[in-house]
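Just one protein chain is left out here, and the rest sit where they should.
For subunit A:
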Amino acid sequence: MNKLLSPNIIRFVLLVLLQVLILSNINFLGYLNPYLYVLFILLLPFTIQQWKVLVYSFLIGIVIDVFQDSGGVNAAACLVAAYFRPNILKFTFGVSYEFQTIKFYQTPFGQRLTYISLIVLIHHFVLFSMSYFNLDYIVEVLKDTLFSSLFTIALILMVMVLFRKKNR
């Protein structure tokens, strides 16, 4: 239990601090920010029970919300992403996920990219539709979702290359 818990707690704290202190202040081209903390949901162990995934994702979302004064926007986005995580895992990794024999870093690159992209897109779409909370801004929601997702996915891939050996 401890073995499983401690890297995730460290990751939780580090990702939250990184997000609120640095990444949310990038404002690339005036408004684009990556949301790297989604990595926490992506890297939660595959063997963990689903209700725990939901609770942990909700927790990281609400902590980010308190820091950023954004109500429950991040919590809702994380929750939706976490809720669809098993379906996406089944869709991308297929049988090997069912038998729970896969290790995240040993999966083929293409499958891993699909998994990351789907979770990030769902998370960002919910995030921006909730934060604008107005149908008049649907174009802005789609635009922000698309560009921020590209930014986030690129950053996640870079982080995973950098920290690959430690996590194995």
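As a working rule, a contact is a pair of C-beta atoms (placed from the backbone, for glycine too) under 8 Å apart; a residue touches a chain by one contact, two chains touch by 3 or more; residues count from 1.
Definition applied: contacts and distances are computed from a predicted model.
S.K.: Looking at what's absent rather than what's present, what does UniProt name the missing chain, "4Fe-4S dicluster protein", "2Fe-2S ferredoxin-type domain-containing protein", "ATP-binding cassette domain-containing protein" or "Cell shape-determining protein MreC"?
M.R.: The record names the chain that does not appear here as "Cell shape-determining protein MreC".
S.K.: Identify the residue among A:Phe46, A:Phe67, A:Phe104 or A:Phe163 that touches the chain left out of the display.
M.R.: Going through A:Phe46, A:Phe67, A:Phe104 or A:Phe163 one by one, A:Phe67 is the residue touching the chain not shown.
S.K.: Touching the absent chain in the whole complex: find that residue among A:Leu15, A:Ile41, A:Ile60 or A:Ala76.
M.R.: Selected residue, touching the omitted chain: A:Ala76.
S.K.: Determine and list the subunit A residues touching the chain excluded from the picture.
M.R.: 17, 20-21, 27, 30-31, 33, 50-51, 54-55, 58, 61-62, 65-73, 75-76, 79-80, 82-83, 130-133, 137, 140
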